[in-house]
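All protein chains but one are shown at their positions in the complex.
As written, the chain order gives the labels A and B, with residue 1 at the start of each chain.
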Amino acid sequence: MISKAFKSYWFPLVLIVPFLAIYGLIFIYPTISMFVLSFTDAPLIGSGNFVGLSNYARLFHDPRLLVALWNTAYFVILSVIPGAAVALLIALAVQRLSGRLQAAVMALFFLPFIVPVSVVYLIWDWILNYQFGIGMHWLDALGIPRVPVFKTVTWFMPAVAIITIWWTCGFSLLVFLAGLRAIPAEIYEAAALDNASRWTTFRRITWPLLWPVTALVLTIQLILQLKIFDQVYLFSTGGRPNDTVVMVQYIFQMAFQDDHGGRAAAVAVTLFLIVIVVTLVEFQLLRLAGGAPKK
Amino acid sequence: MKGSRFHISRVGAWLITSLTVLIALAWVFPLCWGVISSLKPEDEVVRPYIELWPQTLTFDHYYTALTNSLIGLWYINSLVTAVGVTSITIFSSMLCGYAISQLNFPGRRYLYMLILACFMVPTQTLIINHFILMANMHLLNTWLGMILPQLVYYPVVIIVYKQFFDGVPKEFREAALMDNASEWRIFYRVYMPMNWGITTALAIVVFIWTWNNFLWPFLAATQNETMTVPVGITQVYNAFGVYIARRLAAAVLAALPVVLLYLFFQRQVTQAITLSAGIKG
Partner (left out) sequence: MSDIKLSNVSKTFGTVSVIDDLTLTVHSGEFLVLLGPSGSGKTTILRMIAGLETIDKGTLEIGGHRCESLPPGQRQVAMVFQNYALYPHMSVSGNMAFGLENIGLGKAEIAARIAAAAKLLEMTSLLERYPAQLSGGQRQRVAIGRAIVKQPKAFLFDEPLSNLDAALRVRTRVELAQLHQRLKSTVVYVTHDQTEAMTLADRVVVLNNRHVEQIGTPMEIYHRPATRFVAGFVGSPAMNFIQVKTKLNGKKIGIVAPSGKWIALPGASNIKGDVELGIRPESINIVDRDADATGQVKIIERLGERTLLHVQLDKGPLIIVQDSGLSKLNINSPVKLKFNVSQISLFGPDGKSSLRSAASK
């Protein structure tokens, strides 16, 4: 019976086997071993002893975990909603353009997104360089005292958030543009005939029709920024890495710098669960708020 | 004379357009500044005042970056990794997406739900175990070790392919069945040729994304020689030290391939991103 099933389904099997094999290896297996590892006291490489839930218990008394959690949340608050708002505003402006001009302007806004994060880091590290950066000269012009941005705790996150918004705006912009384009022109014409002002049109027509897209952008950005690592790690070199640490970075520090494999895995599992829960909750909230994103 | 409440006046419209263009130019300014700074001699860069254009235009830093560092090796590593990830991802995603879309087999729905569920999983949390796995397989500092864990971005690509194949009218499959084509021929000669456009778009986007990836290459390359470009230029200070212009030149070299790729294939990149966002969530 099995061989008969095999005979008739051999073709789909062949098609999905490459995916399944690779995915089993680099996704299923590591996920399971992550959970397993978190119950041991193993170093990064090598084996350890089973310690039950003690790694997790330690997390409750771990001040650095709290710092990491707070920083991650802070970063998310600073970057997700402002980032979406900025992208939406730009999308509204770009949508008015047409033809070559629109394509060119789009390319300009999108270009930063194409650039690798380390290039973003090198450029902005230079722009905000305390002694010679052009950013400092702008501060001078505005009469604001210079700040070594990445070495202070107060300004680190906001700066990284703003740079991240600058960097990733292009993606959200594209999605918003696609959403705006999906609204038929006739609706705006009908609104004009109905004597709607610009603000009313936006508030009562554009915004509601765009809501599924907006929710989508917020969701994607939220999930992405919860997992932030690259720019925070890079910008914190030479700064105060322990004070500005975020969750993934904390995992990295504990596993690769402190060599505590098991404990780091516990943190990883924690983040894993947080992301899943937040995603599900956010999804439900948005759906209740009026119109879930399309599936 | 006032414009109507809905249409702003001509002058107003022109103002907004100019403002948009100005902001766009300002948006791209940091990148330009990076390039400009890389073309100045080192002593000009660190002057206390700002010059918007190099007094002396020099390509020395590029020359130094290319000859005095391992950037050549890093380029090769990046290229191999990106090509490897792209081809493996596209190839197996296309097959899998087609199977889920067009073929009937037990467990098909579960497979699809599994793929959707994988979306939510934060892959950054798996870095520890990826590292352990690659170390145990002796794949650290090898191309394969660099490539494999970066394949976690399958779900999006598979779903894009599935949705694409879903959108192909069923009649083509039926006509091919009536034409006595085997399942393999239906895929190979009817469906696959139809999707070159979307495949190109996805391939370019996956390539760019892999090239730019930082976290895993950062962990997987414990020796300078095996780093990829984005990792190398930030990690290896000895070659550049405090030579800012040289670092920026290296940065420009790092970004150049993907920027060029984007400028050439702007339409495809845009298409791929809107497609993949259209299906997420």
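Criterion: contacts are C-beta pairs under 8 Å (C-beta built on N, C-alpha and C of every residue); 3 or more make two chains touch, one makes a residue touch a chain.
No experiment lies behind these values; they were computed from the predicted model shown.
Asks: Since one chain is left out of the picture, which of the remaining chains does it touch in the full complex?
Replies: B
Asks: Going by the touch rule given at the top, which residues of chain B touch the chain that is not shown?
Replies: 169, 171-172, 174-182, 185, 189-190, 193-194
Just so we're on the same page, only the chains that are shown with their structure count from here on.
Asks: If you average the CA atoms of chain A and of chain B, how many Å lie between those two points?
Replies: 15
Asks: Over in the complex, which chain A residues touch chain B? Could you list them?
Replies: It comes out as residues 5, 9, 11-16, 18-19, 22-23, 25-27, 29-31, 33-34, 37, 44-45, 90, 93-94, 96-97, 101, 103, 105-112, 114-119, 121-124, 126-127, 129, 131-132, 134, 137, 166, 169, 171, 174-175, 178, 191-192, 195-198, 201, 215-216, 219-220, 223, 226-227, 229-230, 234, 248, 251-252, 255-256, 261, 264-265, 268-269, 271-272, 275-276, 279-280, 283, 293-295.
Asks: If we count contacts the way the header does, which residues on chain B are in touch with chain A in the complex?
Replies: Touch list, chain B to chain A: 5-8, 13, 16-17, 19-21, 23-25, 27-28, 30-31, 33-34, 37, 45-50, 88, 91-93, 95-96, 98-100, 103-106, 108, 111, 118, 120-133, 135, 148-149, 151-152, 154, 158, 183-184, 187, 208, 211-212, 214-215, 219, 229-231, 233-234, 244, 247-248, 250-252, 254-255, 258-259, 262-263, 266, 269-270, 273-274, 277-278, 280-281.
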